[in-house]
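What follows is a structure written as structure tokens; I'll ask about it next.
Omission of a single protein chain aside, the complex is shown with its protein chains in their original locations.
The block that comes next holds subunit A.
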Amino acid sequence: MNELLPRLPFADWIDSGVDWLVSTFGSVLDGIADVLGGVVEGAVTVLDMVPSILLAIIFALLAYFISTRKIALFTLVGLLFIDYLGYWYPMLQMLALVLTSVFLAVVIGIPIGIWGSQKASVRKVVNPLLDLMQTMPAFVYLIPAIFFFNIGVVPGVVASVIFAMPPTIRLTMLGIEQVPKDLIEATEAFGSTTGQRLLKIQIPLAKPTIMAGVNQSIMLALSMVVIASMVGAPGLGEEVYRSVTQLKTGVGVETGVSIVIVAIILDRITQQAGTRKKKIGGKLS
């Protein structure tokens, strides 16, 4: 094959494209990097100002109100355990990175999902892009992210956002499309505008599905923290990465378990958030 067809220099094209982007939008990218870095660092600083025990109690209370008592207890014990192991500060760094990434993924993803649910043409463009985003090895995002945003927490956030966004978009589209056709007909028959139909009927009814998407995005963002640490993002991921390079099994397990604890807490709390409304509806009877 190689003799018959000339090898097209795809890699070169992409490299020069990235170079062009960096040189043209350098100042813009620097601005974005400053903002993102500032947000993550600010979040860490704020969280760190609260004593670890108090913060653990706050999270436990949050879990209690959104979820069940069991989850609240697990949250309290789990967080105190991480504190006991001495990974409190890396945990906060990881949390800040994950929450920032998920926040961005949701803020960008839900509007795209809503847009896609309304227009078949948008869906046609978005769906293959989402496939690409999900199947492309996550490491690949890191390389241009370094060019754009240097080393540190920002390329980690950017890579996490890209990796974590697809489920939010997909499930937002799915949730809105799954609203029964007769309900849509009813809103139309009463003379709703498109905005009224979306805001009053479709999005509220799609909420559990959208929340399932957000939940998935959180899980994916968590799974990115170790990879993000390869470009210098601090946090628990960094500890795991270090223990791998230094072959320290004990530290690896400790930090790994800490990540799992945070993952379980975030997962259970966000899972419940999606179904909360129904419970209240049922209680009124």
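Operating definition for what follows: a contact is a pair of C-beta atoms (placed from the backbone, for glycine too) under 8 Å apart; a residue touches a chain by one contact, two chains touch by 3 or more; residues count from 1.
The criterion applied here is as follows: contacts and distances are computed from a predicted model.
Chemist: When you check the chain that is not on display against UniProt, which of "O-acetylhomoserine sulfhydrylase", "Nuclease SbcCD subunit D", "Quaternary amine transport ATP-binding protein" or "Murein hydrolase (TIGR00659 family)" does it turn out to be?
Modeler: Of "O-acetylhomoserine sulfhydrylase", "Nuclease SbcCD subunit D", "Quaternary amine transport ATP-binding protein" or "Murein hydrolase (TIGR00659 family)", the absent chain's UniProt record names it "Quaternary amine transport ATP-binding protein".
Chemist: Looking at the whole complex, which of A:23, A:121 or A:193 touches the chain that is not displayed?
Modeler: In the full complex, the listed residue that touches the missing chain is A:193.
Chemist: In the whole complex, what residues of subunit A lie against the chain that is missing from view?
Modeler: 180, 182-183, 185-193, 196, 200-201, 204-205, 277, 281, 284-285
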